[in-house]
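These notes are about the structure you will find just below.
A protein chain is absent from this complex, but the other protein chains hold their places.
Naming follows writing order (A and B), and every chain is counted from residue 1.
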Amino acid sequence: MEKFFRRNFAGYAFLAPWLIGFFLLAIGPILASLYLSFTKYNIVRPPQWIGLDNYFYMFQFDDRFKKALQVTFSFVVISVPAKLIFALGVAMALDKGIRAIGWYRALFYLPSILGGSIAVAILWRQLFNYDGVVNSALRLVGLDGPYWLADPKYSLWTLIVLAVWQFGSPMLIFLAGLRAIPQELYEAAEIDAAGPLRKFFAITVPLLAPVIFFNLVLQMIEAFKSFSGAFIISGGSGAPLDSLLFFTVYLYDEAFSYLRMGYASALAWVLLLIIAAFTAIAFWTSKYWVHYENERG
Amino acid sequence: MTDTAISATTLTAQQYREARARRAKRAGLLKHVFLIATSLIMIYPLIWMISASFKPDNQIFGSLSLWPQTFDWDNYGQGWNALSVSFTRFFLNSTFVTVLSVIGNVISCSFAAYAFARLEFTGKNMWFALMMMTLMVPYHVVLIPQYLLFLNLGWVNTYLPLIVPKFLAGEAFFIFLMIQFFRQLPRELDEAAMIDGCSPFKIYWAIIMPLSLPAMATAAIFSFIWTWEDFLGPLVYLNKVEDYTVPLALRMFLSQDGASQYGPMFAMSILSILPIFLFFIIFQRLIIRGIAMSGLK
Partner (left out) sequence: MASVTLSEVRKAYSGFEVIHGIDLDVHSGEFLVLVGPSGCGKSTLLRMIAGLEEITDGTIAIGDRIVNDLPASQRNLSMVFQSYALYPHMSVRKNLAFGLGNLRMPKPEIARRVADAARILQIEELLERKPRQLSGGQKQRVAIGRAIVREPQLFLFDEPLSNLDAELRVQMRVELAGLYQRLGTTMIYVTHDQIEAMTMATRIVVLNKGNVEQVGTPYELYNFPRNLFVASFIGSPKMNLLAATIADGKADIPGLGTIALPPGIAAAGPITIGLRPEQLTIDASGPLTLSGTITLVEYLGSEVFIYLRLQTGQTLLVKAPGKSSHHNGEKLTISLHPDDAHYFDAKGNRLARAGE
């Protein structure tokens, strides 16, 4: 017993802050929100158990919930692949010792660093104004841009562009992955008379698959979590016509505008399950297309 | 006979080499055109915002021009005092929260990382798996119970909910980054130190930390950027204008009526991202290496 204590003391002493945080701020709240999701709770009066009512209501009657799901899925499904393709394209252009790579890398990464800030969200609102920069640019080529922010048909695109604009971190990760592919493989392929397209699909893609997978999972989770851009650009409400009602925005609105803490907790759990499901699907399918080099047949 | 055969092949080899060099040069040129064009588009919005911060309101919209007709520093003076509380206060608030958060993150996360990377204790693998899982959990899921917890502690409208969690190693990303770094340090160093009479804490403090300054700096920089840009946390926990951090203050420009303050708003937006921008310029290499190493965010 004494030996057991001595062996574990240092480890747990160093882990203590994290452990406290984990129980108080992570697992505790996750379980608490599961409980709250079965209640009606407005902070003023104590939580009142209502079973699965929040969930029934959500799936049967709540049109805003459905709208939020639709908006969020559209955002994830369009912005994540677009961002990754763009990131990979630029990374490939940067690979193989191009001149001034440091400059390009820094320039391309800068938006990712600033992109989460309110300043950029504010800027975006102005760029996509009817008489903003984007429409001015379109006018140069003779196009009449729409009311990006006021027209529900177009509003989501502003956020998709904002997301793709921040392609810097997946790009850096791709770049590191590309560097790890041995040059000899391309040379061997060249001797085998492979063209650029064939080299890309026969060497780059399979060898980069673990990195692509990693970026995919990560960016997906990030996309589901994203909040401040949508919050600022939609004025905090998901406007116009809830076309920017991200799940996170809806959740915030329910919790802190209407103080429906129980219902918002149910929304939180649905979000958690959606992310978990998407991640699980990604992992499950990955065994068909991701092969790790040190894997044994 | 043999002679001519040899010269024929060398000739073709040389021609082949030349053709290849020509092709490579053309491809390189194309690549640079693509990269320069992309980086201009990437960077254009930011430069436009800088220029807009010097323009009078009536010149901001409907123009793609990056060069103001007149440089109007007034926007900065006006913006600084445009709200009911001066930006001096907001910047001080943000600085206070950010500095303490950075300290908290570096200390608590390095503790946890040291335990995971270097110490043996029962249940280590389980805790590690749980730690990695928290990477996936969106802040929105724990937000409501955390809010209720801090509400009961009487911490709402103080900075404690923004700072205390940082001392509890809540940022799994930093822990992961540090673990990766610690693992690169040879274990024999710890063992030599053990024989030299070091306690686990002394090994952490005198051996591991001095050798991990790049990792600590990377974590500190990211911690700085994320805390400085954080919007949701302050939005939920700070309700008094004089407590606001800079992002919350910026948002007030949007919710104000009569929206004729674009110049000052852009001026303050520029100032709000200036610290991040400077950090990025100074620590660019650390940031980029940190991402490539951890493969995250």
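Basically, contacts are C-beta pairs under 8 Å (C-beta built on N, C-alpha and C of every residue); 3 or more make two chains touch, one makes a residue touch a chain.
What you are looking at is a predicted structure, and each value in this text was computed from that prediction instead of being measured.
J.: From the list B:V85, B:L151 or B:C198, which touches the chain that is not on show?
T.: Considering the complete complex, B:C198 is the one touching the chain left out.
J.: Since one chain has been left out of the picture, which residues of subunit B touch it in the full complex?
T.: Contacting residues on subunit B, toward the hidden partner: 186, 188-189, 191-198, 202, 206-207, 210-211.
As a convention for this text, only the chains that are shown with their structure count from here on.
J.: Considering only the defined contacts, which subunit A positions touch subunit B in the complex?
T.: Touch list, subunit A to subunit B: 4, 7-8, 10-22, 24-30, 32-33, 36, 43, 90, 93-94, 98-99, 104-111, 113-114, 116-120, 122-127, 129, 131-133, 136-137, 140, 165, 169, 172-173, 175-176, 211, 214, 218, 221-222, 224-225, 227-228, 231-232, 235, 248, 251-252, 255-256, 261, 264-265, 268-269, 271-272, 275-276, 279.
J.: Which bits of subunit B are touching subunit A when the two form their complex?
T.: 28, 31-32, 34-35, 38-39, 42-46, 48-49, 52, 60-64, 108-109, 111-112, 114-116, 119-122, 124, 127, 130-131, 134-149, 151, 165, 167-170, 175, 199-201, 204, 225-226, 228-229, 231-232, 236, 247, 250-251, 253-255, 262, 265-266, 269-270, 272-273, 276-277, 280, 284, 287-288, 291-292, 295-297
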